[in-house]
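Here the structure is laid out as structure tokens; the discussion comes afterwards.
Showing just some of the chains, left in place.
Read from first to last, the chains carry the letters A and B; within each, the first residue is number 1.
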Amino acid sequence: MSTPFTYNRLSKNDAACLLVDHQAGLISLVQDFSPGEFKNNVLALAASARYFKLPTILTTSFENGPNGPLVPEIKEMFPDAPYIARPGNINAWDNEEFVKAVEKTGRRQLIIAGVVTEVCVAFPALSAREAGYDVFVVTDASGTFNDVTRHAAWTRMATAGVQLMNWFGMACELHRDWRNDIEGLGALFSEYIPNYRNLITSYLAKK
Amino acid sequence: MSTPFTYNRLSKNDAACLLVDHQAGLISLVQDFSPGEFKNNVLALAASARYFKLPTILTTSFENGPNGPLVPEIKEMFPDAPYIARPGNINAWDNEEFVKAVEKTGRRQLIIAGVVTEVCVAFPALSAREAGYDVFVVTDASGTFNDVTRHAAWTRMATAGVQLMNWFGMACELHRDWRNDIEGLGALFSEYIPNYRNLITSYLAKK
């Protein structure tokens, strides 16, 4: 028989969301997703975090330099979230203020996404794992230079016990049951999954 | 020396835009673009047509059947446009009402996009060429089953003298000079080209 396994499952009461370095300059380096897909995925993750009322922490690296400012859509979606503009730490987890903000959420499940995957995502993901957190990386809201780099970064993180998700899987795992709010989840999917919206459009047309 | 050539160039005073069968059901058949990219391209084309005040004609095929209704975003963007729900003609140009609507625009340059490329786009494109129109197909706002099919359809159309464009090239050719309206064109690009928005974000942050 198979070895024992515990399903470490996302819970909206125990998860926090960390959005790392989704800055205008850095995003222009991303080439493992088309720009349109990547923007959609990042906003879908952000909208999901807001929908599930997850404590969310924003952080940037050198936002007054070439890396550029945080993309304004994210800033606007989380006006009251802790916002740590790191003065120099490449790994957000090396920044005390950031770690304190994480600890203050009281959550043990950390959902992380950012740019670029092998640095801004992988470094705090590995640090958080070392600190005992359950870590879930949203792969499709994290971008980097090319597929080779992404694949290597994923392997490093998965080996460390990080769970690799996409934003849709994350949202579904957090929601658990459509009956908790059919309209809300439907609206979220309709906004960020064009073909799901098409299904709804066709469905409503027939009623 | 090379053979003589006349640059048949889009003009906002002589172009009309035909959006053919962007219906919720049919779009779900499209696999030569990711759904997110395709949605973005179609809306960008529609927004460009509106921005340049091009006479625009909407048409659908069997919208009460499995093909589904026109996607609502397009409907909303052109509340006053001629809207021809074809009762059965597969080639929109076989529909008299459609051709009359085209003729009524008085335009000789037809910008066409639709779903699926080799049928809903190629058929009226070839018919319009036969009728003496200059035809410009917006390739990235036209989708189909796969790359092989797209390639074959492009070859058929290009051989017929159809000019293959993307929405961005179309918008640039119509605009001619940034000084005609810097803010307007910038807003259009910012909305539909994520990395162009990033350039603007970084630029404004530094001023």
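The rule is simple: a residue touches a chain if its C-beta (ideal position, glycine included) is under 8 Å from a C-beta of that chain, and two chains touch if they have at least 3 such contacts.
If you're wondering where the values come from, they're calculated on a predicted model, not measured in any experiment.
Participant: Given 2 shown copies, how many make up the whole thing?
Facilitator: This complex, considered in full, is made up of 8 identical copies.
Basically, only the chains that are shown with their structure count from here on.
Participant: Please tell me the distance, in whole Å, between the geometric centres of chain A and chain B computed from their C-alpha atoms.
Facilitator: The computed centroid separation for chain A versus chain B comes out at 34 Å.
Participant: Tell me, which parts of chain B touch chain A in their complex?
Facilitator: Touching chain A: residues 24-25, 27-28, 34-40, 64, 68-69, 71-72, 193-195, 197-199, 201-202, 205 of chain B.
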